[in-house]
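Here is chain A:
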Amino acid sequence: MEVKPDLTLDLKGLLCPMPVVKINQAIKNVPIGGVIEAYATDPGVMADIPAWCRSTGNELVTIEKQDKVIRFVVRRLK
Partner candidate 1 sequence: MSERIQQALTAFEKSLDRRLLAALEVCARCGICAESCHVFAAEPDFRNAPAAKAEAVRRFYRRLHDPIGRLFPWWVGAKDLTEADLEELAEIAFGACTLCRRCTMNCPMGVDTALIMRATRAMLTAAGKAPEMLTQLADAAIAREENLEFFREFYIDQIRELERELQEQTGDPDARIPVEKAGAEILYVALSGAHTILPAAVLFHAVGADWTLSMFEAANYGYFLADLQRARAIARRIVDEARRLGVKEIILAECGHAYTVLRWEAPNWFEDFPFRVRSIIEAAAEWIQQGRLPLDPSANPEPVTYHDSCNLGRNGGLLEEPRIILRAVVQDFREMSPNRAENFCCGGGAGLVAVPEWYEKRMRAGRRKVEQIRQTGARIVAASCDNCRLQLGDLNDYYGLGIRVSGLIDLVVNAYLAARRMKATAPAAPVRVSVQELI
Partner candidate 2 sequence: MSATTLWGWIVLIALGLCIGGLGWRLYGLLARPYRPDRAQPRGSAWRGIVYAFTWGMMPWAKESTRRHFLPYVRGVLFHLGIFATLATLAVSPWRSALPASITMAGLVFTGIGAVGGLIGILMRIFDERLRALSHPDDYAAVVLVTVWQAAGMAFWTDPRWTAAFYALSALTLIAIPLTKIRHCIYFFFSRFFFGLFYGRRAVLG
């Protein structure tokens, strides 16, 4: 079932680590249990976002690549 995001971010064109920096900033603006959906183009996010979720204890709901754009969804758990 598709999760309805509380916030959607356009991170296209940003190079790593900026997508992680932006997610970290944005996650403070959603409630615990809230969800952020983001779109990025730097392939580095495929490794950086899951690693960031693991180290901060947030949930990576999904991460997928559609053509050149990477879409990922993160749920705030802390």
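Candidates were picked such that all candidates are chains of the complex that A comes from, given by their letters.
Operating definition for what follows: contacts are C-beta pairs under 8 Å (C-beta built on N, C-alpha and C of every residue); 3 or more make two chains touch, one makes a residue touch a chain; residues count from 1.
The structure displayed is predicted, hence computed values, not measured ones.
Participant: Consider chain A on its own, then decide which of 1 or 2 touches it in this complex.
Facilitator: Looking at every copy, the candidate touching chain A is 1.
Participant: In the complex of these two chains, what residues of chain A are touching candidate 1?
Facilitator: 15-18, 20-22, 24-25, 42-48, 50-52, 54-56
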